[in-house]
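One protein chain is absent from this view; the other protein chains keep their places.
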Amino acid sequence: MEQRRVYLDHSATTPVDDRVLEAMMPFFKGDFGNPNSIHAWGRRVREHVNGAREHVASLLGAEPREIIFTGGGSEADNLAIKGAAFALKARGKHVITSAIEHHAVLDTVKWLGENGFDVTILPVDAQGMVSPETFRNSLREDTVFATVMYANNEVGTVQPIAELGAICRERGILFHTDAVQAAGHIPIDVRTLPVDMLTLSAHKMYGPKGVGALYLRKGVRIPPLVHGGGQEFGLRSGTENTAGIVGFGEAALLALDRFENGDDEKERFLRDKLIDGIQARIDAVLLTGHRTQRLPFHASVCIEHIEGEAMLLRLDAVGIGASSGSACTSGSLDPSHVLLAMGLSHVTAHGSLRLSLGKDTTEADIDYVLDALPPVVETLRAMSPFGRK
Amino acid sequence: MEQRRVYLDHSATTPVDDRVLEAMMPFFKGDFGNPNSIHAWGRRVREHVNGAREHVASLLGAEPREIIFTGGGSEADNLAIKGAAFALKARGKHVITSAIEHHAVLDTVKWLGENGFDVTILPVDAQGMVSPETFRNSLREDTVFATVMYANNEVGTVQPIAELGAICRERGILFHTDAVQAAGHIPIDVRTLPVDMLTLSAHKMYGPKGVGALYLRKGVRIPPLVHGGGQEFGLRSGTENTAGIVGFGEAALLALDRFENGDDEKERFLRDKLIDGIQARIDAVLLTGHRTQRLPFHASVCIEHIEGEAMLLRLDAVGIGASSGSACTSGSLDPSHVLLAMGLSHVTAHGSLRLSLGKDTTEADIDYVLDALPPVVETLRAMSPFGRK
Amino acid sequence: MYTETVRDYFLNPRNVGSLDHADGIGEVGNAKCGDVMKISIKVEDDRITDVRFETFGCAAAIASSSIATEMIKGKTLDEALQVTNRDVLNALGGLPAEKIHCSLLAEEGIRAAVEDYRSRMAESA
Partner (left out) sequence: MYTETVRDYFLNPRNVGSLDHADGIGEVGNAKCGDVMKISIKVEDDRITDVRFETFGCAAAIASSSIATEMIKGKTLDEALQVTNRDVLNALGGLPAEKIHCSLLAEEGIRAAVEDYRSRMAESA
């Protein structure tokens, strides 16, 4: 078997698309101006920042004025959550989130919990789904804010955001969703989706790292996280990351193109081939996350009797990049809070493996992984005291 | 007179140096991995992020562990100030800053003032200097934190940070300085400088926009501004802006080279030629900021009887990029708080002009500006009801 | 940020200066706020026959002042008083939101000059 290099960790980060990089290049040297400057160097750049805002808005069906560029997805999550809490604390102190949020949401909500708020963390079912019924039952008189992610980074499950948002709207509760994994990968339209705030991150959709955005619905008022010069409509001060923002804009346009071309269907086909292939070739494998309500590029499993990091490093040795929610990959003692929240045992969760495809993943890549993975599993199971011999 | 393009707004932002951009390029596409990933794509990048941390540390004589990368200078200021306040609020509620801080500091401190803290905003003298004596006299039993900028962005004045820091150390007060304008332009060594925290921003020293850093002295503990995945020693969560960080590291090395070559002396010479030339050729001109205790690349004046924005746009029309603290450049009603704090009248302050040189500014550039500025001033004065005819 | 018309009237302002023996002079604005406009008019048979301006202010203030002088030259005083800041804005092809007040300055300047002329007439009558 010829060695390939197959990167299947697009949930962690994506390469910058050629056309995105090309769009960014002028803004480092030639058009390096500060968009806040009124001379030619600044004015030229301001136009491109405005253009990028339109492009990112168009990805969501939003108005440009509703897009706040930030220094990444985590910062946008923090801005949304701390901003909402600060804006609404006089009205009530109860906030709701789910047990499977990314740490940028979960830890921020927990921080609210340490600072005067009452926090409800909703459970999920075995597929990692938040139930609208459970959500509704958790609402209180003093609930002011809720945040539930659009799609999970570890298990790929896509949540019923439209339903959750509708419940919030009915009850006058501000609703945020972390769409970092979903944006650019599944169509999102805020004209029909009842969310007040939505987080994006460029580097998860073939844009650069270090730039994100918060969609903030017109009329929703929150205070900034970063005070200062008043950039981004006063909501995110600091000289704009012009190259990054322009790159994000281009990435948004390219994502729209991919939707138009039906590229997500191709991705979904390869994802299914991968999931089905793994289940056919390896025994004692558990799909994690929902089988169909999942990100089109996302495959995740738990492989019994072996540990995730060991799998990753052996896959790495044959040129495959993947990730795991095993404790050993994070240096913590517990495996991923997401897998545990779905009711998996610690032992099973330690065997987690995430393979996230990209727009340039080929069928040959998938075939290669389907050939390479079984011997890795076999070798490790042979070393394991739990492996059946 | 042949038209040139002369950018003299390096205090607003600088172009990315060729070598910086070259250092950054691999991290968009080839080495695009997430440094937190354990596969080859991630590990390679982690090494370079570590290297960049060493480089930025070396610019300040700091340990790599003391450098926290952020999404810009404003964010680092917010992290330092809100972090300090949060960490120390149980010990005391009095914080001190100066009247001429950048908004990223001033507005953040004012925000503390609206949220349970007592704030003292120190006055400055006519040169924009904070007096150590006044500083000392403002200290109270419950003073826990002070922040005074290293060098001012509008008038270039360099503050007596060593003295202010020594006073703080004596009294057990946490001390932060915003060195965004100074870092990479005048040598700073935290091994001898008594500061606990210090802010930098890459794009003010020929690095990219959207990446900054907070120097946080070993042993000083503050909570994060952005919660989440725990990157940057738990102090700034979010996938690292790897290209930006690597570029920042390279920019730090290049700044060290420039110190070694004595490039700041060349800059100082041109700056003085510019200041002296303006004063010789135009009457009713006032130098703003200290004549000698000022940034080597920074010239700023107020030109009586005319308004700053009008000057900027006429300079722009002849190819010169400059800035002004005039109210009309910011869309606000008052001219720069810095100029007013220095005791300038509103009318004089409206005529402010900042010319900030760069490492590639030539003597021919300065000559061009010295030729181009007087007719601009003359034309505008001829239109002004205050101009002497 | 500025239209081509604004740039043109700012870089090549028409009717700059002050008239010797003006029949009416209006001075409006506040130096503290960054803009002052002084406008002087010559009036014959209730009609503005000549006009000049001097402005301390930003590009928008200068362009507004200049275009306003053109708009009232040759008009009767009553017609001149009909010129509003909207008209000035339209003539300039618009101004950024934070600069709209500059067009108001021009409207006020015209009004002040006409009033000055009329009060002088009243006095001398």
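Residue numbering begins at 1 within each chain, and the chains themselves are lettered A, B and C in the order written.
Note that in this section contacts are C-beta pairs under 8 Å (C-beta built on N, C-alpha and C of every residue); 3 or more make two chains touch, one makes a residue touch a chain.
Predicted, not measured: the structure shown is a model, and the values here were computed from it.
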item: Contacting the left-out chain in the complete assembly, out of A:286, A:328 or A:370; value: A:328
item: Absent-chain contact - pick from A:310, A:339 or A:377; value: A:310
item: Residues in chain A touching the chain absent from view; value: 305-310, 313-314, 317, 326-329, 331, 333, 335, 345-347, 350, 382-387
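The criterion applied here is as follows: only the chains that are shown with their structure count from here on.
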item: Highest C-beta pair count, chain pair; value: A-B
item: Centrality ranking, top chain (CA atoms only); value: B
item: Whole-Å gap between the CA centroids of chain A and chain C; value: 57
item: Approximate Å spacing (C-alpha centroids) for the pair chain A, chain B; value: 34
item: Overlap residues in chain B, where contacts from two or more other chains coincide; value: 309, 313
